[in-house]
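Only a portion of the chains appears, each positioned as in the full assembly.
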Amino acid sequence: MENSLFTANNIWMMICTGLVFIMHLGFSFLEIGLTRQKNTINILFKNMFIICAGLVLYALIGFGLMYPGEFNGVLGFGGLGLRLPENGLTAEYASGGYTYWTDFLFQGMFAATAATIVSGAVAERVKLESFILFTIIYVGLIYPIAGSWQWGGGFLSEMGFYDFAGSTLVHSVGGWAALIAVYLLGPRIGKFSESGKVGAIPGHNLPLATAGVLILWLGWFGFNGGSVLSADPAATSLVLVTTSLAAAAGGISGFLFAYIRYKKYDLTMFLNGILGGLVGITAGADQMGITDSLVIGLLAGVIVVLGVALIDKLKLDDPVGAIAVHLICGIFGTLAVGIFGAKAGWEQFVHQLVGVGLIGLFCCISAFIILFALKKTLGLRVSKEEEVEGLDLHEHGMTAYPDFRLD
Amino acid sequence: MENSLFTANNIWMMICTGLVFIMHLGFSFLEIGLTRQKNTINILFKNMFIICAGLVLYALIGFGLMYPGEFNGVLGFGGLGLRLPENGLTAEYASGGYTYWTDFLFQGMFAATAATIVSGAVAERVKLESFILFTIIYVGLIYPIAGSWQWGGGFLSEMGFYDFAGSTLVHSVGGWAALIAVYLLGPRIGKFSESGKVGAIPGHNLPLATAGVLILWLGWFGFNGGSVLSADPAATSLVLVTTSLAAAAGGISGFLFAYIRYKKYDLTMFLNGILGGLVGITAGADQMGITDSLVIGLLAGVIVVLGVALIDKLKLDDPVGAIAVHLICGIFGTLAVGIFGAKAGWEQFVHQLVGVGLIGLFCCISAFIILFALKKTLGLRVSKEEEVEGLDLHEHGMTAYPDFRLD
């Protein structure tokens, strides 16, 4: 391959890496915006930990585990960490798509995402140290092992499972753990009354939550656009279009469906609809046509509204709607590859179903073991007093807006 | 053309698309920052609607309308929506500048901008449903028809009108509608006292407004830089320089001129000066030299300060200064192409004047018809009670910072 094309491809992949990185700002804004002020520092601390620890762990363990290279050990274990291969900086490394360093950094940014999804669901009551330990194991081991089954050339990819940019491998991997964690943690004080009524616990900063969604949408240009693994003009530009149209359609159907159900123009359902559309298109963003993308988005917007209601009904407390967005729309998006677009067909649908099931089983079992062990040792949840007074003061000795005043 | 150059060009255009997308975050921050807290959710909702509906409408109608392709029907009507042409993904599509999908998405991001400009001007009193209907018609029909006259290869471009990235075709198209809307809506309660005095209605979050301007400046790298329609090094890099210098000069002259007039260092006039400089350079960002750009910026900074004062004097209530920034500086920037830079000359100036006039006429008439019809049917304005209590509670049943407290 000519050097200029290799250079162009690598530029695109580095930009996409930056865009996936800035999704962590989007997630941070979304999570703190939808939760109470007294837990803001705690959420920001968790998010900064996730991105920092995620990158370091992926360098030390995850990358080698997920892409085993020459070695194909048990369960995908093939080696640890970063080891520049002989041709890692040439066009031969990845068909001229990028260098070994770009490969690591792009994949490393993905790895941290799974833990971030959990972070939102367990917000306002999880013990910081337990969450830190969970993150280390889940990002350092579980995510790369699940990833190795498909993107590392493992048995799921050989079977015919398809997950372009990670509706299952990233979003559901995070979503299943979020589900288990929310179940083991129990709801926040005041969320469900004894009579079974759902008490709304409003967040403290909707402008930042909205900004978070716009930043996540932009970040998805890199998340999906970079998953082409080169800058191929036809493929990358199609992916950006399907991604954006699904997001737009998801937002519209989300707010309209919420309006029909609840008779108000609900901004958070608009935002969740956009995110649902984004997660929903991710598994097949390179496979869908324009109409497919719009339909997937429209369905995801409805699914996310129903999903949020379902989680509430199950007495599970997910402060930011992470399970509805990432798990439920992640499953929907993965199955959608067998229903819509170029790969649609009964056989593909079954492959998708098997992939969803196996990854789900692995993640649920792993997350349960880790979190249950933490619950029985360190404890998963802060004290009642700490939860009421806020995690910021107790764990961090500071508040989010200490000098804020009204003029 | 070699594949590597096509790939590089398409990368640039996709990045510029992302940068124009993130301008919607900039506009959102600017608008909520300069308005009152009680209407924040409403403004965010409108902005999310504009970007989502804008993209979907542009896919269904606008793109085909604006770039009629083979068909050249009446008023630019040549076909509806997205239809991948035979060579749409090859270097033959657009002289190797980008693919058909990139073309759609880049132009689609532009389309939504016009409505966003109106959104700021009508903030704090417009009825949500009327604004939604206006947006659908204005973004779906009026913007693409106006665009087709010039960028679609229509009669304005044949006449010799020049508008590089849209001082007129985007900013004035939004600005004229803002002017008509503000006139038909009337001022916010409390803006003008009976004795004729102007009452300042301060915003609620200047840090976000400032962030909005910096994000818009960055977005303009894509807005103007992408309007080169390829990554040609000489042209794109010149455009980024002229754009940035005009913004910088506009900010400086804006704050200095405001200091001379009002004897204080006014941050909002600094911000408006930057935006004025950006809008002012947009029509000729590829035509100007360094001195031209600085002079255009310096003039735009003064014009925007005078423009804000003029709008106030006319008893028009534009909460965010959208008319001064986008309409007045849009006209100035368009005329500047005939005064400064490579195209300067009397004949060009007349072409510019004709273009400004015809687009203005078309936009004013269209906007008036749409908005007047809405006023006589649904009503344009919320009730007095709703305006006083805030649109957030009435239209959305939620507030922007529900859990915010002072520590």
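The first chain written gets the first letter, and so on, giving A and B; residue counts start at 1 in each chain.
Note that in this section a contact is a pair of C-beta atoms (placed from the backbone, for glycine too) under 8 Å apart; a residue touches a chain by one contact, two chains touch by 3 or more.
The structure presented is a predicted model; accordingly, all values stated were derived computationally and were not measured.
Because every chain is the same sequence, the assembly can be counted simply: 2 are drawn, and the full complex in the file has 3 copies.
Just so it is clear, only the chains that are shown with their structure count from here on.
The distance from the centre of subunit A to the centre of subunit B, with each centre set as the mean of the Cα atoms, comes to 33 Å. Subunit B makes touch with subunit A in their complex at residues 2-8, 10-11, 14-15, 17-18, 21-22, 24-25, 28-29, 32, 40-41, 44-45, 47-49, 51-56, 59, 82, 89, 98-102, 104-105, 108, 128, 205, 208, 395-407.
Looking at the complex, you find that subunit A touches subunit B at residues 2, 4-5, 8-9, 11-12, 15, 19, 36-38, 202-207, 210-211, 213-215, 217-218, 221, 225, 231-234, 236-238, 240-241, 244-245, 247-249, 251-252, 255, 264-268, 270-271, 274, 290, 294, 399, 401-402, 404-406.
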